[in-house]
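Just one protein chain is left out here, and the rest sit where they should.
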Amino acid sequence: MNFDFSDDQKIMRDQARKFLAEHSSRKAVRVVLNDAAKSCDMALWKGVAEQGWLGAAIPEEFGGLGLGGLEQCVLAEEIGRAVAPIPFSSTIYFFAEAILAAGSPAQKSALLPKIVSGDLIGAFAISEGPGAPSPTSIEASFDGATLSGAKIPVTDGDIATHAVVLAREGQGLSLVLVDLAQPAVKRETLTTLDPTRGHAKLIFDRAKAERIGKAGEGWQLAEAVLDRAAVLIAFEQLGGAQACLDMAVDYAKGRYAFSRQIGSFQAIKHKLADMYVAIELGRSNAYYGAWALSTESAQLPLAAAAARIAASDAYYFAAKENIQAHGGMGFTWEVDCHLFYRRAKLLAVQAGGPGVWKEKLVRRLELKNAA
Amino acid sequence: MNFDFSDDQKIMRDQARKFLAEHSSRKAVRVVLNDAAKSCDMALWKGVAEQGWLGAAIPEEFGGLGLGGLEQCVLAEEIGRAVAPIPFSSTIYFFAEAILAAGSPAQKSALLPKIVSGDLIGAFAISEGPGAPSPTSIEASFDGATLSGAKIPVTDGDIATHAVVLAREGQGLSLVLVDLAQPAVKRETLTTLDPTRGHAKLIFDRAKAERIGKAGEGWQLAEAVLDRAAVLIAFEQLGGAQACLDMAVDYAKGRYAFSRQIGSFQAIKHKLADMYVAIELGRSNAYYGAWALSTESAQLPLAAAAARIAASDAYYFAAKENIQAHGGMGFTWEVDCHLFYRRAKLLAVQAGGPGVWKEKLVRRLELKNAA
Amino acid sequence: MDFNDSPEEATFRAEARAWLEKTIGAPAAKTLVRIGDPESMKGAKAYQKKKAEAGYAGLTWKKEVGGRELPPIFSVIFGQEEQKFQAPVGPFAIGLGMCIPTVIAFHSPDKIKRYVGPALKGDEIWCQLFSEPSAGSDVAGLKTKAVRDGDDWVINGQKVWTSGAHYSDYGILLARTNPEKEKHKGLTMFVLNMKAPGVEVRPIHQMSGGSNFNEVYFNDVRIPDTERLGEVGNGWNVALVTLMNERLAVGGSSGPEYGEILELARNTRSPSGKGTLIQDQAFREKLASWYVSSEGYTLGKYRTMTALSKGQTPGPESSIGKILNANRMQDIGNAAIEAEDHFGIISDPALAPMQGAFHNAYMWAPGLRIAGGTDEILRNIIAERVLGLPQDVRVDKGVAYKDLPTNR
Partner (left out) sequence: MDFNDSPEEATFRAEARAWLEKTIGAPAAKTLVRIGDPESMKGAKAYQKKKAEAGYAGLTWKKEVGGRELPPIFSVIFGQEEQKFQAPVGPFAIGLGMCIPTVIAFHSPDKIKRYVGPALKGDEIWCQLFSEPSAGSDVAGLKTKAVRDGDDWVINGQKVWTSGAHYSDYGILLARTNPEKEKHKGLTMFVLNMKAPGVEVRPIHQMSGGSNFNEVYFNDVRIPDTERLGEVGNGWNVALVTLMNERLAVGGSSGPEYGEILELARNTRSPSGKGTLIQDQAFREKLASWYVSSEGYTLGKYRTMTALSKGQTPGPESSIGKILNANRMQDIGNAAIEAEDHFGIISDPALAPMQGAFHNAYMWAPGLRIAGGTDEILRNIIAERVLGLPQDVRVDKGVAYKDLPTNR
């Protein structure tokens, strides 16, 4: 039985944590939060590129480190803990994974090295409006050479250089690649709950585009990308949730009310114990997702759904009760609680909301039991 | 604003409570609980008849007191508090209400006086097996003169003298009245979670029966009876939930752990506060149901659903956390906690489970908003 | 059982309604009155003056201070009618609801005369200065010092979460006059002139973005001893009177309710991909619970009104309302955002459903769960004052304030 990360992976985690503590302190995050014009810390982005994180899971032939999914999970957890204001998930979990999964050799060698170097910022564009997207709801269309339609919201779409877009092609759906640096692409930046990440509406008017993977396989490809991303995001969520618990424990030890540390009151103790339980439940499910991710296991779809559901629950609960444990201070802008409360919601909806994943989980469980 | 019971009704409640404390003490309930052959306290049944409770809402012309729905609610709450082992709900909330709602003058004058005197024990038979019944699921059939089929479970069906049965008649459903004292009716008593109330499977083999109300209106009539019963049962549930809270508060004051009253620990305090909140939420909704019941308001269907949902939640929560607050003692047969835990479940499913009523509530809310 | 006014109540409601129609015009739809902005403040003061002249201010107060000595139910009724007309009463709620009753109960006759009239007429606005950065749930643990100097007291320290401090003329201030005594026994209450030198008001920047509260700093602020409320060292008992009045001023539920999210669900795809959200049974069951909670809250207020109109005083059970409302608000806001899926992250009022009302609920609810008694404190209150459970162990009994352990 070896259901844990390796010592090397743990060393990598410690290094990542140290690096982010230095280059993505809460103070640094607040620079982005407080500046409406900023939605990303470009210096940090360059930094993580130099650390090799962007290429961690990209094969060496394309300039990456050729490490596996487990190393990605380790990095994801630390990025989540730091609420890092960089387009890491969009570029790595979504864009790069899509290229790796379905890109042609030409596309790979054209794009992957740029990802490794940090010159390419990727986005993944599915949503076209309120509610969960479905194969029949997608209206953006690809005619084999150009893309037309609108995507809203696109996370990191305001700063992305390229996007992978789900679009209608003939009777089916396809994934298409778009270079966003062309006049046929308009961007409208969006105001969201989480100002530490950029969002935009992307409008395509016969924009030059090329397909990724086979025509008509767009939905299945997108689902596959989402399954892998769900595991990686689960680790970001757990990193954030753990940071909330750490904050709350710290505050509960230092804050006095009625001449006692508030952490000596069961109302607080049990609240924090419940956070811990939720996080550990998420961790166990996320570890299984990590194993399935790194082994390309057939269990991935079910494991990814479980990891995402547990991690989303844990982060929301930890983020909101961390505010509560802080009392009035927690409701102020100056105290960091709300950074996590905001990010928790972004990560909970970014790859599809809880309802979507609960349905996925049960459908996959039914298939498994039928098998 | 006069959203409360009247002083007279409160006096009636105090008298009912005193009477039940004397004649339906927990000790008396345990006589029924511990004796597999017993499912009802007949002496108590005679007693409540003498008190006039059985005729409280039955018009004077049929020997009743001709009081209103509010008085019934007051009695229901006390019966719930006492976990009284009598077929009160089956006979009064269901059987009598069905006769009053749809019975012919002949049926009324034949049956109602016997109810008032306590000689008639009524049952209401809809369920034919696992899961919520639906207009299409009912198989028992009535040919205009005789009834065939089986009903399971029928609460108090083991001791009932008469039953109102939902059965298929031609294309539709009808309510039919059956005298159970005939060879064409077989009874099989059932083992249930709540031994303080009797249950049976009733098997009809061309049993003499007569219709109540119009042919084909059985489902609507049953729904109307269920709406009224839901409000009255809600008061039984709140009476039971309040008894749980009272027990828990009492125990928490007297029981010491770590040399403190356990009621001084927030884990217990907040648990009991949550019970109180749930009960008060149920009470407010149930009061509204009582008002709608007593005024025959068009709001009854919606109010009844809200009252039933809130009261079912409150009773289940109070019953299970009352055991928890009692610790090991609460898990013993000798301590009374489990009487409520058992009765809570019976009352939660007897008139249709929570899922059924949540769907009813929303459907009725949609109608109201559409109107 | 009915929802009708008594004859007297009905007559009063009719008069009130007639007066409001004459004064304000037609009933208005629910809108957010932006308290504090100069324009609406002028309008509010003008309304309050007319209200006082018409005898609708201080309804429950003694006649000698300009009241009408009516039972509390009548001010509830007037408040209900005012709400229908969206009367701009916000700026005066704390002053007339909490501060002035305390002044009347504890100040000297001439001072009472001095303060009550202008407050009733809306000429002067009051705020309440109790909470401090290190004294929130435990108000009696406050630090702000008042030191006697001749005929004055010299105030140094800081208050926090003070609503309306920036537009208030006066405030009632709870300060520590003797750190040698037990914490509850070393406090004294004062009337503070908010315009006095050394008083500095700074807005608090909330996590939700806005600023509805203030910090108030005291730097050698002088208060004449003639502005003391009650005896030296009796401040806690004075504060209890103030806070008791707070409970009567329970606010209603704000933010989107089951009706709003039901509307949203009609036009939103369900997460399961089968039909719309309103057809989703998981959503329908949640909707049922929100309905039960929301209606239960409203009906509970009717029960409180019934008690009032029978001359009883409502107890701490009204704490239930805030626990239910704040948590339901957070839950509904969150559910709506998640139902919107990825689009739910967009909070821009121009794009988000209901002009971002669900997002506001999501960001506001955490504050609502804390302000005026946290969920946890309210559960303590219910457990101790309603259920009669014993207090938690008190480690500060018999200990001088200065010797108490405090934030590290």
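The chains carry the letters A, B and C, assigned in the order they are written, with residues numbered from 1 in each.
Note that in this section contacts are C-beta pairs under 8 Å (C-beta built on N, C-alpha and C of every residue); 3 or more make two chains touch, one makes a residue touch a chain.
From a predicted model like this one, the values you see are computed outputs, not experimental measurements.
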item	value
Shown chains touched by the chain that is not drawn here	A, B, C
Given B:49, B:65, B:110 or B:190, the one touching the chain that is not displayed	B:190
Contact with the hidden chain (one of B:199, B:228 or B:283)	B:199
Which residue of C:159, C:183 or C:284 touches the chain not shown here	C:284
Per the touch definition above, residue among A:72, A:148, A:196 or A:294 touching the missing chain	A:294
Where the missing chain touches chain A, by residue	1-6, 70, 245, 249, 252-253, 260-261, 263-266, 268-270, 272-274, 276-277, 280-282, 284-285, 287-288, 290-291, 294, 305-306, 309-310, 313, 355, 357-359, 361-362, 365-366, 369
Touching residues (missing chain, whole complex) on chain C	270, 272, 274, 280-285, 392-393, 395
For chain B, residues in touch with the removed chain	126-127, 129-134, 137, 152-153, 155, 190-194, 199, 254-260, 265, 267-268, 316, 320, 323-324, 327-335, 337-338, 341, 345-346, 348-350, 352-356, 358-359
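Definition applied: only the chains that are shown with their structure count from here on.
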item	value
Centre-to-centre distance between chain C and chain A (centres being mean Cα positions), rounded to whole Å	40
Distance from chain B to chain A - Cα centre to Cα centre, in angstrom	51
Shared interface positions of chain A, touching two or more other chains	265, 267
Where chain C touches two or more other chains at once, by residue number	376, 379, 392
